[in-house]
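Of the protein chains in this complex, all but one are displayed in their positions.
Chain IDs A and B follow the sequence of writing; residue 1 opens each chain.
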Amino acid sequence: MKSAIFSDWAEWLPRLLDGLWVSVQVTGLSLIIGLAAGLLLALAAFARTRLLTWPAILLVEIGRGMPALVMLQLVYFGLPSVGLTLETYAAVVLALSLTTAAYTSEIIRAGLRAVPDGELEAADALGMSRGDVMRFVVIPQGLRIALPTLLGFAILIFQISSLAFSLGLPELLSQAYSIGAATFRYLDVLTLAGLLYLAVTIPAGWLVARFERRLSRHLTT
Amino acid sequence: MNQAESILSLRDVEKTFAGHCAVDGVSLDVARGEVVAVIGPSGSGKSTMLRCINLLEVPDRGTITVDGTDLDTSGTVSARDLTQLRRRVGMVFQSFNLFPHMTVLRNISLPQERVLGRSRDEADRRSMELLERVGLQQKADAYPAKCSGGQQQRVAIARALALDPEIMLFDEPTSALDPELGLEVLAVMRQLADTGMTMIVVTHEIHFAATVADRLIVMADGRILEQGPPQQVLDDPQHARTRTFLSAIKDR
Partner (left out) sequence: MDVLPIIVAAIPVTLGVTAASFAIGAVLGLALVAGRRSRWTVVRGLSRSVVEVLRGIPPIVLLFIIFFGIGSGALRMEPFQAAVIGLGLVSAAHLSEVYRGSLLAVPKGQFEAADALGLSRSTTSARVIAPQAFRVAMPGMVTWAISLLKDSALVSTIGVAEIMSVTNQHARSSGDGLMPFILAAAVYIAIGTPLAIWSRWLEKRFARIRKAA
């Protein structure tokens, strides 16, 4: 009996691993695109002119305020009616990138704000231009402060990628669900999928925590 | 004092924060090479006055003249004038404010490259010269967190000097330091005064004021209460408030 379960698991595993690979791919792509956009939004929100700050903050609040599932559906089902039809894969990456941009811009903005005022004053007093102050003083340190939280968010967006199931993207959860539908062995296959998610998120979480401890040690000594 | 030989003058400088007058019409002339010490109770406007000189605070009223160039602060100051002013006026803060993610050497070289347009080599050479002068050439590649407070403050002084300023402003440069670390910073400042640098030093170090400064200014309520040769002000203060303040710090 027990060995039967494991032989089934072994049979399902390749399909699930294919799904996991898709999950990792869309997560990675969304992180790359979303982080770039998030940094730009954070800089806009940090700017001195309200013309830039207000629209940026509004966009971020909207992106963070709606469930990721709504973002996915909106991009996939909504964009065609304004003339933009995307394949499932592209729609998922776009939606997750938008969600990533909104969340990470907030994280990065908090990092930028955490750079001590005294250093900005010192840079001012040295006659450095506003652009130079951002480039050499604020951004490098702000990103470093934000890094652990950003890594934590990367784990979260990996979890969120499971929502792409709702659009039929063949990622891990979709694969598990369709195996379940075919075999009626929902509990087994979903548990196995859950374990695969955990195999990524738990070690990743440990690494982030270790990294965070190391970083704080570096800053205090 | 004759206007012609003064390198810095403030005329009726005023700065108000939310209805509270932090600097209330201060006028001051500083001669080239002069060392001015500023003392006064907390909240008397010492920092604000200092920060008005390099426009970290923009005064509400008044004129600031640095080496013949007038800045009328009631209008807007152009970015060019501001950069010009700041490379000629160096500032050292109570909290050092080094950039913690850069080595000591980068801290000193980067502003030279960005503000003066020096090449990296040129900047590094100048930085090493200054580090030697403040006795820290062995710390060039260390990060600020690996330096003591006194060492960090000496680096901050070198960083400001690297832009070849004509005037140096110090806002309580030793207040955040243990006494023995403060001494090494004061030694560097004393040496700097000997080279003929024009300096304005806000400080609670009466001994430094008495032995290094050419003039001692006492501030209260945003105004200059009295000023004169340090020994004279310390030994024979004209105002009752000065006497109370002096006895308070001497009793510490």
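By definition in this document, a residue touches a chain if its C-beta (ideal position, glycine included) is under 8 Å from a C-beta of that chain, and two chains touch if they have at least 3 such contacts.
Note that the structure is predicted; figures quoted are calculated from it, not measured.
Of the chains on view, those touched by the hidden chain across the whole complex are A. The residue from A:14, A:55 or A:78 that touches the chain not shown here is A:78.
Only one of A:44, A:68, A:107 or A:169 touches the chain withheld from this view, namely A:68. Those residues of subunit A that touch the chain absent from the view are 61-62, 65-71, 73-74, 76-82, 159-160, 162-163, 165-166, 173, 176-177, 180, 184, 186-188, 190-191, 193-194, 197-198, 201-202, 205.
Here, only the chains that are shown with their structure count from here on.
Centroids of subunit A and subunit B (each the mean of its C-alpha atoms) stand 47 Å apart. Subunit A contributes residues 116, 118-119, 121-129, 132, 136-137, 140-141, 144, 218-221 to its touches with subunit B in the complex. Per the touch definition, subunit B reaches subunit A in the complex via residues 54, 56, 79, 82-83, 85-87, 90-91, 93, 95, 97-101, 110-111, 114-115, 145-146, 156, 159-160, 163.
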